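Left out: one protein chain. Kept in place: all the others.
Order as written gives the chain letters A and B; numbering starts at 1 within each chain.
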Amino acid sequence: MTTTIEVTGLTRRFGNVTALDNVSFTVEENGIYGLLGRNGAGKTTLMQLLTAQDFATDGDIRIFGQSPVENASVLQNVSFIKESQKYPDDFQVKHVLKSAPWFFKNWDADFAAELVEDFRLPVDRRIKKLSRGQLSSVGVIVGLASRAPLTFFDEPYLGLDAVARQLFYDRLIEDYAEHPRTVILSTHLIDEVSNLLEHVIVLDAGRIIIDQPAEELRGSATNLVGQRSAVEEFVKSREVLHRQSIGGIASVTVASLAADERREAQAAGIELTPISLQQLIVRKTNTTDKEFEQSA
Amino acid sequence: MTTTTIRPMNVAKGGEFQRIWSVVRLHVVNRMALFGVPLMILGFIFAVNFVIWWTLKSSLSTSDFADASEGMQYSGASTFIFVYMMVVAVQAINLTFPFAQGYSVTRRDFYLGSVLTFVMLSAAWALLISVLGEIEQATGGWYVGGSMFNAIYFGDGGFLQRLYITFLLFSFFFFVGAATAAVYVKWRTNGMLVFFGALVLVLLAAVLWITFGAHWMAVGAWFVEMGVVGVVTWTLVPTIISGIVGFFILRRATPRN
Partner (left out) sequence: MDDSRPIFLQIAEQIENDIISGLLPEEGQVPSTNEFASFYRINPATAGKGVALLVDSRILYKKRGIGMFVAEGARTRIVEQRRTQFRNDYIQPLVDEADKLGITREQLADMIRKEGVE
């Protein structure tokens, strides 16, 4: 297995604000990674550093084994249209489609044309006049059709309706299956993408709080709901990830339970419910679901 | 940990020049904004002027018309293109640069491609204006005694001199515009304030020095001595400085949201 990204001790400060704090991780070749976290957690800063759009304060970045900074042989294999991507004034969609192949050697013009149809993108319209969803689909199309060995998608669904989002997920899986590459999906709509992800990296306040295979995370926690006294008694000796109570009812999240533990809990009248990846992350980042969804 | 090998089928290889040339193509991909609009404006100004020339020619006496003709040389109706191209340079750095970053272009490749674009555009526009000036002269001012491309600022020494002057002027506007925009991209509003503040101070200091040192005569004499060609040749100094400074600023610039 080869390593596509290797980051050690990466720190980025803006004045006295630390956007990324001593971050280290690796990304293996050919996988779909989720880069998750609230807005302001440092996701975009991290991606900008990985693509050499920004400069690290400290630490080391290796992409395909080399530093990406001013390194054309690395950057030629990287695609990163960010959510807030600027376009030249008066640029129309067709100008993007025309110029992209000059920069991405694996560009598939037929695939791009198909995607334009799928997303019903008006090619003669100025970028400035596009709706938020149409703007997102421009980024999605460039990201998919460029087929770069390392592709970033930054909040790719902003403004897209449910149909268009599903379309993106479908095209991503299909094309990824035929043309494996390393995909990094930065998003806060975790439930929608959780089945697509092989590996999850969660940033919170500039630090990595989760860096695990998605399958490991799935079912790594359980929610217990029941009479407060019964629940508290049961979790007494366990690590609690999250705790909430209304009146005499308590809802507590703990690490996953073995079969006999589950039976024991059920015998005590406690209801067990699985928690989704999104709920798990919300709990680990100490926010409420509502705050999390509104954060982007 | 294994060191990385990129599978050959996935690796994109491109020569250095090919990468720089892609940036040139990116700069000029929007033909309408780059050529169409300024040419249309130019055509419109020409049409309006033509009507005025024709009206003047048919209504004024020969001697009055000769006076008017001389005055036209100062109108500089075609000089808007220089300002337009300066705006093109500003947007190339302010907007196309962050966009090219999205295409994973290195700052160096982007800058070299931009320099090449600016030089080629300067040459193209200089050639067009000089040729039109030549036609203007050959046709006695488009047959109505008009003057639009023989503005006094472009010199009066024939085709090659005009080409030389307009080329350097275009380059000046491109590179100064680009360097100013680079200051903005790197340091944003504060950078602009400091930059223009410093510029005003330098110019003010120069004016004060000339005024209190009673050097105005000398300055005037210098301009006369240099002639249009000499003065324009001196613009190479700020042009080249802008070109070099712009590179080093952009090397460290990060596009912000």
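In this section, contacts are C-beta pairs under 8 Å (C-beta built on N, C-alpha and C of every residue); 3 or more make two chains touch, one makes a residue touch a chain.
Since we're looking at a predicted model, the values are computed, not measured.
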Report summary line: Touching the missing chain are A
Report summary line: Contact with the hidden chain, among A:152, A:176 or A:234, goes to A:176
Report summary line: Out of A:61, A:142, A:160 or A:197, only one touches the absent chain, namely A:197
Report task. Would you write out the residues of chain A that touch the absent chain, in ascending order? Result -> 31-32, 166, 169-170, 173-174, 176-178, 180, 195-198, 214-215, 218-219, 222, 274-277
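Definition applied: only the chains that are shown with their structure count from here on.
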Requested in this report: Take the average of all CA coordinates in chain A, do the same for chain B, and state the distance between these two points in whole angstrom.
Outcome: 44
Query - Interfacial residue positions of chain B with respect to chain A in the complex - result: 1-6, 10-14, 16, 19, 22, 25-26, 29-30, 32-33, 91-92, 95-96, 98-99, 101-109, 251-252, 254-255, 257
Query - Touch list for chain A against partner chain B, complex - result: 1-4, 6, 26, 29, 44, 48, 51-55, 62, 64-65, 70-73, 75-82, 84-92, 95, 98-100, 102-106, 142, 148-149, 181
